[in-house]
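What you see is the complex with one protein chain gone and the rest in place.
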Amino acid sequence: MQKFTRDQMATLVANDIPDGACVNLGIGLPTLVANHLPGDREILLHSENGLLGMGPAPAPGQADPDLINAGKQPVTLLPGGAYFHHADSFAMMRGGHLDFCVLGAFQVSVRGDLANWHTGAPDAIPAVGGAMDLALGAKRVVVMMEHLTKSGESKIVERCTYPVTGLNCVDRVYTDLAVLDITPRGVEVVRMTEGMTLSELARLSGVALTLAPPPRPA
Amino acid sequence: MQKFTRDQMATLVANDIPDGACVNLGIGLPTLVANHLPGDREILLHSENGLLGMGPAPAPGQADPDLINAGKQPVTLLPGGAYFHHADSFAMMRGGHLDFCVLGAFQVSVRGDLANWHTGAPDAIPAVGGAMDLALGAKRVVVMMEHLTKSGESKIVERCTYPVTGLNCVDRVYTDLAVLDITPRGVEVVRMTEGMTLSELARLSGVALTLAPPPRPA
Amino acid sequence: MIDKIVATTIAAVAGIEDGSTIMIGGFGTAGMPVELIDALLAQGARDLTIVNNNAGNGETGVAALLKARRVKKIICSFPRQVDSQVFDALYRAGDIELELVPQGNLAERIRAAGAGIGGFFTPTGYGTLLAEGKETREIDGRHYVLESPIRADYALVKAERADRWGNLVYRKTARNFGPVMATAARCTIAQVREVVALGALDPEAIVTPGLFVKRVVEVASATPLATPGAAA
Partner (left out) sequence: MIDKIVATTIAAVAGIEDGSTIMIGGFGTAGMPVELIDALLAQGARDLTIVNNNAGNGETGVAALLKARRVKKIICSFPRQVDSQVFDALYRAGDIELELVPQGNLAERIRAAGAGIGGFFTPTGYGTLLAEGKETREIDGRHYVLESPIRADYALVKAERADRWGNLVYRKTARNFGPVMATAARCTIAQVREVVALGALDPEAIVTPGLFVKRVVEVASATPLATPGAAA
């Protein structure tokens, strides 16, 4: 079975982000998107710990411990960037001022519920960070994740079995097998890996899928 | 009947403001207090339109239309002063961060209700501005007003007949006849004009008054 | 490339629809975007709801908009001023609707809209005419009124400097309502004294980050004179 690589997934997401968008990239897989943003688009990265206009990682030896992203990695600030405090930063997200938010996930349900903060394991130490804010944090919330768990179960589910992060909040899911839109009509397939069929994808996913109108070539 | 002059009233208020206090002086009579602040105390003036550390009126010809107080009069900023936006400015007041707020009033009730925004006249165009915020706007809210209306009615009342600005919010009242504390035990007289007696003041006021313990010499 | 700079005030207000809710910055005339208001007057939109601290001074700015009968409703804290004759006449004639809001609640309601808050409990106004009919609640021994966010279609604000991303810094007390209004409108339009190069504004001192601003126009005109003598 052919799969999108992580970089291919990141490229698919990056290409969908329009010029001028303000974007928050969640921790993990979504961070990769920054490396694939089209060079002819000016896209502003927001980090919820208080900056807009985030630049790339600093050159070796240039890291500033006071200039980090939400993953606590050293970053830089582009000319035109700005700093602000935590309440202002989350007000930007909660108030719907970001255009795009890209998140990782354990599960996404057919109605767009997101589970990405807690495995539900009874011995786990819970930690939520900004996950629940990010889930509602932009005009468009998209998820990047592998389509199947290591044991082959679909992460696209009828109903989340992990504790949810937010309800009805995901607009689109990018997996290593497909790009899926969560719509009021159900889950629609926007794109599949080469050789994948709708029926095979639906079988793997265990949920009903239809082709998105109009279908775009893969 | 001997009365405190407006400047004497302002001096009484000013002397009660401790060194280091942050103070908002309302429009009208309270503005006079700024001229009587003891020179050996550093007192920070707040204006709700977005500044702390307000200085005196500018020299003639030096007025800056972008630097005004809540009364829309040109002012200056002292070294150490700061500008902030309206939501932050009112958060300072509502959050109890100012030490003193000095207000004018139509009426103050024996339980500390304040009426100072509306005469209740049916043809009046209502305007509230920051009055209701200022009424709750400091750890200590004091009122400066004449004791009697022009027609001789007491402005210290059992119950406000004008529409109230805030309930149970006034701590002390400075009038041209007395200084009165609003306490859970009732209205206590802290100071009177020379020659005034408690019984005469109570008669003029139309409300029960007691001497504040310990009585301070006038 | 992001470039929010437009060439003229007319271009800046293009597309404002009849019936829009428009926030207008300023406290009296300090921070009032007079040239944007003039452009809105020329643009012709009507049946507007205006959110401003006041209800116009003299015959210019918000007052001119009122005088031209473009405004059906005003949400403000202090309409009555020594020079609010235009509003006064319309109000007495029943030709304009007024929603009077305590100034701090006005600022906080605008901030709530921008911050995605559905409502909040404020102590200001409790027990007064302006809280009549509103939900109240006692919390930890203090009385509060539930207030709702005020959102707008457009916000017209005046700032000192901007760059092409729409970052804004303000000048002195002309800042007032600008930063919160900029967050609460679908489309925020800023007039600034000076457009500067990207990177010229100190990232520690930017008051309104560019994501809140859709259009910027440079208006180099002198600041209008303040109107002394009016109350807040």
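Read from first to last, the chains carry the letters A, B and C; within each, the first residue is number 1.
In this section, a contact is a pair of C-beta atoms (placed from the backbone, for glycine too) under 8 Å apart; a residue touches a chain by one contact, two chains touch by 3 or more.
Here the structure is a predicted model, which is why all the values come from computation and not from measurement.
In the whole complex, not just what's shown, which of A:F4, A:F90, A:F106 or A:Y174 touches the removed chain?
Counting the whole complex, the residue in contact with the absent chain is A:F90.
Touching the hidden chain in the complete assembly: which of B:Y83, B:W117 or B:Y162 does that?
Counting the whole complex, the residue in contact with the absent chain is B:Y83.
Thinking of the whole complex, not just what is shown, which of A:S47, A:Q107, A:T175 or A:T193 touches the missing chain?
Only one of A:S47, A:Q107, A:T175 or A:T193 touches the chain omitted from view, namely A:S47.
Since one chain has been left out of the picture, which residues of chain C touch it in the full complex?
108, 112, 115-123, 137, 139-140, 142, 144, 148, 169-172, 202, 204-205, 207
Applying the definition given at the start, please give the residues of chain B touching the unseen chain.
Residues 19-20, 22, 42, 44, 46, 52-53, 77, 79-84, 91-98, 136 of chain B touch the chain that is not shown.
Please give every residue of chain A in contact with the chain that is not shown.
27, 47-51, 63-68, 70-74, 77, 83-87, 89-91, 93-94, 118, 123-133, 136, 163-167
Here is the rule we use: only the chains that are shown with their structure count from here on.
Determine the set of chains touching chain B that also touch chain C.
Intersection of chain B and chain C contact lists gives nothing.
Mind checking the centre-to-centre distance between chain B and chain C? Centres are C-alpha means, answer in whole Å.
About 29 Å, centre to centre.
Which residue numbers or ranges of chain B touch two or more of the other chains?
none
Can you list every residue of chain C that touches 2 or more other chains, as numbers and ranges?
Chain C, residues with two or more chain partners: 111.
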